[in-house]
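All protein chains of the complex are present and in place, except for one that has been dropped.
Then we have chain A:
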């Protein structure tokens, strides 16, 4: 399939401070001891999409990401890493790499997704309808740990990650309306022409825009050129395309039948292709776009399609600390087919070179990385421990993430927290729902709840 994939791996996300920093760009944040970008790459590879461009904001971040990619998967995938200036937004990032885009359709994937929904299906739906843009929608995830002990956040109610209001046609194939829930305070406006043409519109708030889009390249480039003020794909470009789908100002090249061929041979080929596509398009029932088009003479329309992912599939976007905790828990717990590791009899993953002290228990749904050392009488429950960590004795780690090379002194108790790489916790530190930045040292004997430790 003639698709090029662009992975927007971002650079620096303020939501995830202090987990991300200059040294650790968001794309390389470890989930179950693998960078989150690796999940996206694996998913694309399994769907036979091998022509990838990874876009990273900031030169240093790009270098790091490029370095990791070339060490991890250079032989199986063809990946180009492109660096763009910071803070230009997703649309700006695409403008910057516009000259790299050559395929007929572009699949845009956010680099912080952990999922098993096949992007190939989105691509197929896009081709089938010959759409200008296809959006993948999935069910809203509920966040919050399943155990009530040490639940994260101030309020214990489960809140959905982000509200999107989506309007679909009756066959659930086309996107008639899209808005972010946060923008809608009291009321909203729906285009009457679209509603009349489609007949029925179903408005749903249980579906979420998954940030996986398929665009027709010509459409995308035209929109980006015509509207230089657009910064974000999700907030500007997509609603614009949905709003204007029946009075399209975008000239899709499908309608351009008169081609100046070089000589008869090429003309013949063009004619054949035109006839072919006409036969195929005439064979299926016309969508409401075509019906609308045939009514008025000079209106062009373009289609915005959706692909609704199966509810049984797993999907999480890493855009908040809560999401980070959730995805770590899920990848070892419910969604463990994503992690690619094999589980031991106790339902946990303990690397053979990890050393456990005496009387130390490692509960189910845990992960212990390579070369880590855990002292005596420790208890690890539902947590991820990275590589080469040094954990002292009498330590309790529950529902937490400890990244590579961290040091945890004796007698610590860590609940619902994230300890970044190279951080150091001295003795008898008690942390609940905290985040410790990389390289930070937490002094002995301190007790903290819900705090963020970052170096100034």
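FYI, contacts are C-beta pairs under 8 Å (C-beta built on N, C-alpha and C of every residue); 3 or more make two chains touch, one makes a residue touch a chain; residues count from 1.
The rule is short, and it goes like this: contacts and distances are computed from a predicted model.
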item	value
Per UniProt, the name of the complex member that is left out, chosen from "Trafficking protein particle complex subunit 2-like protein", "Translation initiation factor eIF2B subunit delta", "alpha-amylase" or "Geranylgeranyl diphosphate reductase, chloroplastic"	"Translation initiation factor eIF2B subunit delta"
Sole residue of A:77, A:97 or A:124 that reaches the chain not shown, by the stated touch rule	A:124
Residue among A:71, A:284 or A:358 that touches the chain left out of view	A:284
Missing-chain contacts mapped onto chain A	1, 47-48, 118, 120-121, 123-125, 127-128, 272, 275-276, 279-280, 282-286, 291, 294
